[in-house]
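Please see the structure below; I have some questions.
Missing here is one protein chain; the remaining ones are kept as they sit in the complex.
Think of it as A, B and C in the order they're written, each chain with its own count starting at 1.
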Amino acid sequence: MENPYVPFLMRIEEIIVETEDENIKTFELSFVGKADEERFVYTPGQFAEISVFGKGEAPFGMASTPTRPGRLAFSVSKIGVVTGELHRMEKGDVVGVRGPLGNGYPLESFKTKSLVLVGGGFGFSTLRSLTNFILHDSSRKDYGHLTVIYGARRPGLLLYKRDLEHWRERADLQLHLTVDKGENGWQGHVGFVPDVTRAVAPNPRNAYAVVCGPPAMIHFTLPVLKELGFGDENIFLSLEMRMKCGIGKCGRCNVGSKYICRDGPVFSQQELSRLTTEAHMQEGCTGHGARCTEKHR
Amino acid sequence: MVESGKWEPKIVAFLCNWCSYAGADLAGTSRIQYPPNVRIIRVPCSGRVNAFFILSSLQKGVDGVLVSGCHPGECHYLTGNYSARRRFALLKNLLEFAGIEEGRVQFSWVSASEGVRFAKLIERVTTRIKTLGPSKRLVKTPDRGPFHAAVND
Amino acid sequence: MRQLTTDIRSIARKLLQEKKVQVVIGFERGSMPLRSRPCFVRKEEDVERLVWDGFCENTLAAYLPKRKEKVAIVAKGCDSRAVVELIKEKQAQREQVILIGVPCRGMIDRTRVEANVAPKRILQAEEREDVLILKGSDFEQALSRSDLLHDSCKTCTHPNPVLHDVLAGQPLVEKDGDSFSDIEAFDAMTSEERWAYVSKEVDKCIRCYACRNACPLCYCPECFVDASLPRWIGKSTDASDTTIFHLMRAYHLAGRCVSCGACERACPVGVDIRKLNRKLQKDVKALFGYEAGLSLDETSPLATFRPDDPEHFIVNP
Partner (left out) sequence: MSSPSKILRKVRLASFLERLIQERQVFAPVREGEVILIREIESPSQVVLEYPNAKESPKSVLFPQRETLFWYRAEKGKAEVDIPRDKEQGRVLFGIRPCDARGLLLLDKVFGGDCRDPYYVGKRANTVVVSLGCDDPNPSCFCLSMGGGPCSKEGSDLFLLDVGDRYVAEGVNEKSAALLADETFEKLDEETAALAEKVKRASGASMHPVVLKEKLVEQLERLFNDPVWKDLTESCLGCGICTYLCPTCHCFDLCDEAAGTTGERIRVWDSCQFPLFTQQASGFNPRPTVKERFRQRIMHKFSYLPETQTMPGCVGCGRCVTECPVNLDIREVVTSLSKGNAR
């Protein structure tokens, strides 16, 4: 019987330090087993559980595009036990990977439509995968106008700087970068992502919006998109919940009758509104994102 | 560790940086012989020794734990060893009450000038633990399936 | 018992009327025979829910840490001692808490009652002085109350609240000091026997943490069990990890535990939890002459020291 809990092995080929505070690194992994590579067919927006043997597992969205075979890329922010160990690893080290997990972005319904990708901070990795996928020669013609709005706190915290250069030179992509606090030499926007989205005012006709980032950013971006005329069925979100098994069994990421890991992480705003109001908590609107490990009160 | 086939206990010693560690250092520089079974871990003060250090050591298969600090009144931080003394009194009683053999966990005061006394202390602690034999209680014995052989390398 | 119920209700009504407190934490009748449970009364008309009987076994002080509102707690002797410790440890201010003291004749252990009449089903229980009258569909039986008490209540030496703002009922005659004879007997066994006993008890534990969550003095926001940097012990019911959990929880309560017995009453699988706590309680009394929760101005034993503290255990080569 197929065992969904046992990871296959991948080797670290390249490590790119993405941010000036060295808190986020992107790991390029290659498949140790050929058979695993053939089986690993994924779409942008899906994620995988990375195993650091002895420390545990953690979920990461694929930052690489499926159009580039043989390699998977994951951006890892150094924040806990597993990520701490990953940041200590070097080229040639081996990790376990389980996946692809989750549903990924609905590429079929995106076809022939314009796309507005709104990303913030660390949540941009799956949007990078989606952008590179769409820009690839084999699929660019299937999609309409592409607008990417990506923000971070400071210029030094923007991920994938090389991609951003390539994208800036592309004519068929409107790139808007923003930072909360500008610095000298910074030409992009200065301001929060929701305000920049309102300024850019992408045309909602025949268009889908995809929002991925910290709950607070989602919470303030959604009303802007609705203001601009994007309907609930045209806005997609990638939700963030604590995950462990990734296959809808362990109960951790259960919101309403859905499991974020298996039925998501990508949901349309329409699907979310049908779930219990707890689903909206995912958009950070609990008001008190309590840093609270209160054991019983 | 077991060269001559005879079991040699592994003992962990938490020595306070200002007195006991200096005492051990003095024993070394004065070429005083004492049993090699002790792995010394330097801590700022005996007051810094968290009960988990002791219990985690026993859990990982260490055969004995020694905690040594400055004599009361000589603590570099003035009261570190005073509060440690109260804690260790209770902890030692609790562990022995729960069934950890008397002598597995020992506490002492050694000052920076007591190199000879440090060596005698280690001598005494090691023989005491040798009489107790390998530590079996509290040890976490993981079953590693086919990789079991590599467990204690 | 009935007089105490009416006393508590009138005190609670007055406190709520005069807006002295926003909530009165007391006991109400449970949903099953032989059960009373905590209840939170905020409105005057709900005061009628408050009752007092031999099954008010929860330690209501567990609801005090981190609570912002002004609160009245119906407090037995052990509850009041727990509140004293909580106030000393800055988990609540004295003026924030109004203690409705209730001298306590000891709470009844329902598993002992049920074992006494098993397999017959108890539908109703009534207390009269020192007798508990049990009624079932086809039987009626009277049992002597004092044999059915919880272990913690049998050795209790402080039935009268040490701290209270108002007292319901009359203070009781207090027995002399707790002899810890059970602890001495256990201490007399060999270390193999003691280890075998502790291992057998720990083997029952399913790590549900009811003992920790029911304990009024276990209020750490992040318990060492949940810590991951470093991860002190494993999350499974492995014997070594679980033994360390119970040892360290008892050790973290040294000089603080008021021996209310809430941990043992909450445990679903009957682990003898208090044996470790009572050993520490005995040692703290013997070594430092301190008993937890008796006075607001006596510093906790591990928060202070004396130059001439005992050091018989120090190895002197």
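The working rule: a contact is a pair of C-beta atoms (placed from the backbone, for glycine too) under 8 Å apart; a residue touches a chain by one contact, two chains touch by 3 or more.
Keep in mind that what you see is a predicted model, and the values were worked out from it rather than measured.
Visitor: Can you pull out the displayed chains that the omitted chain is in contact with?
Guide: Across all of the complex, the chain we cannot see touches A, B, C.
Visitor: Using the touch definition up top, pick the residue from A:144, A:182 or A:214 that touches the left-out chain.
Guide: Counting the whole complex, the residue in contact with the absent chain is A:214.
Visitor: Of C:117, C:210, C:294 or C:315, which residue touches the hidden chain?
Guide: The single option touching the absent chain is C:210.
Visitor: Which one touches the absent chain: C:111, C:157 or C:316?
Guide: C:111
Visitor: Just name the one of C:238, C:298 or C:311 that touches the chain not displayed here.
Guide: For the chain that is not drawn, the touching residue is C:238.
Visitor: Tell me, which residues in chain B touch the chain that this view leaves out?
Guide: 60, 142-148, 150-153
Visitor: Name every residue on chain A in touch with the hidden partner chain.
Guide: For chain A, the residues touching the absent chain are 1-7, 9, 11, 51, 53-58, 79-80, 83, 92-94, 96, 214-215, 240-242, 244-245, 247-252, 254-257, 262, 276-278, 281-282, 284, 286, 288-297.
Visitor: Using the document's contact rule, name the residues of chain C that touch the chain not shown here.
Guide: Output for chain C: 30-33, 35-40, 58, 62-63, 111, 115, 119, 121, 123, 204, 206-210, 212-214, 226, 234-238, 262, 265-266, 268-270.
Keep in mind that, in the parts below, only the chains that are shown with their structure count from here on.
Visitor: If you count the C-beta pairs in contact for each pair of chains, which pair comes out on top?
Guide: B-C
Visitor: Take the average of all CA coordinates in chain A, do the same for chain B, and state the distance between these two points in whole angstrom.
Guide: 49
Visitor: Could you put a whole-Å number on the gap between the CA centroids of chain B and chain C?
Guide: 36
Visitor: For chain B, give me the residues that contact two or more of the other chains.
Guide: Not one residue of chain B touches more than one other chain, so the list is empty.
Visitor: What residues of chain C sit close enough to touch chain A in their complex?
Guide: Within the complex, chain C touches chain A at residues 65-67, 212-213, 219-223, 226, 228-229, 231.
Visitor: How about chain A: which of its residues touch chain C in the complex?
Guide: 80-81, 84, 292-297
Visitor: Enumerate the contact residues on chain B facing chain C in the complex.
Guide: 51-52, 55-56, 59, 72-73, 79, 82-83, 85-102, 106-109, 117, 120-121, 123-125, 137-140
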